[in-house]
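Of the protein chains in this complex, all but one are displayed in their positions.
And then chain A:
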């Protein structure tokens, strides 16, 4: 349940629109229509019912369905349809009273506790705990014994007794919304609390509340019927559904049919409330189908194959829903080389790293191109065989990669045992050696992941990557979540390990400071394409692609303080919305019609320096960027 609520709150849906859409689904339409029929039948009973619910016809006792009595008659010859309709008035009214009580008590107290926090919240939690410990049915029987003739009071009491469940849900949802920045922004704007609750909190918690209420309404109907069945409901001869079931049960050997109409009506009503709740939940947590993209390019040939450690040729990666996120990607890493794959978020650089390791998200696949690793074509063996041993991965969030319930030593040791085997002592020796290699004290082996700082956790992740003695390490934004000082330490460590072990590193990053300090060669990605590649120094001084040049102009470190930066206009297009031809053309000052006419081939203006630009000659490049 909590997961569902978080989903509601986190996804930030537009309640009104989604619900209107939800209420058009068959899952919602049928229950709604049925409940509307029940309400209409009950409310209009005096007009529509064929007979009075108490009119006995002793000539036709316990009759089955017939033309004069559509649903038959009961033991006193009263019309079952009429009694069902009149009985619905009582049952539905009682369910409504319970629901209104629960909503008023639960929502108000839950919002107050979640929003105000502090002593009110503590008192609330205490009261809720006490209420939850009270057995509902027994308390209700006591209430019935005291005020049994006042059915409304009994139903209000029932509502109060079950309201803590909803109140806790509301409190949790409110707590989550209260931490949202837009609530902070509204407070800074001086909006009063009641206004913030009404405008910002209530709409966001409406989803979970409606789901809870629909389930509660079904439950309330059931309890009301149960009480009537036990004889605590409205007094005869007034009909209720529970009372009808009780009477049918007493004559079940003579006329079993009598049980069917009230049983089916009640059962369907409870089912309808449940389905309605499901429909609302699906609507608020649902995923919309992704648009199918138009294919935009064809392959251009890569450079000749070489003796590189890893060589990707014409790689194309497609994610679930047919979105192409990487297109015609050629990349090579030599033995022991450090290469950067740089680009802004959403350009496909992390996906490329995952594709190398066959770790694409569900529904994702490499749809074209080939991999070669150390001379072997991976199309045959698949990269899975290399994962963890020859190729290792470290990611931006190392803590997430560690199991919180085991100490570090055990997690590193498990990998050592997997890769090298050997006795307990040798595994332990090797584990401690790995920790020393990444500059961690041995006592870290006894610690748990939550006891590590971000920098230490990243070192542990590096130690685990080293356990298989890989020849290629893919480092996906390894320092992005770290502070500047720690970032420098982790980079220095990676540099040292690489020099000692002759391991190649593919560094995936958006941070050009990291690229320049750590890598000699870099690939620049933009919207699924590699737009430029070459020695880092050349990229910085003589960019051959307008996008690289634009990025250099956007760096505050290269600009004169207080002067406007030469920013690239617009924003990176989403996968599926890439323009045809050059993906950068709409934002480019040099673009001409031919840029968008056809896929732009990769050219190599300087040795080892490639660009996917038709106008690379026109770039003022060096002069402008280094000025």
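Convention: a residue touches a chain if its C-beta (ideal position, glycine included) is under 8 Å from a C-beta of that chain, and two chains touch if they have at least 3 such contacts; residues count from 1.
Just so it is clear, contacts and distances are computed from a predicted model.
The unshown chain of the complex is recorded in UniProt as "Dipeptide/oligopeptide/nickel ABC transporter ATP-binding protein", chosen from "Fibronectin type III-like domain-containing protein", "3-oxoacyl-ACP synthase", "Cytochrome aa3 subunit 2" or "Dipeptide/oligopeptide/nickel ABC transporter ATP-binding protein".
Across the entire complex, the residue among A:104, A:186 or A:271 in touch with the chain not shown is A:186. In the complete complex, the residue from A:128, A:248, A:356 or A:572 that touches the missing chain is A:572. Set against the missing chain, the residues A:322, A:495, A:535 or A:553 yield one that touches it, A:553.
Annotation for chain A: contacts to the undisplayed chain at residues 12-16, 180-182, 184-192, 195, 199-200, 203-204, 344-345, 483-485, 510, 512-513, 550-551, 553-557, 559, 561-562, 564-569, 571-572.
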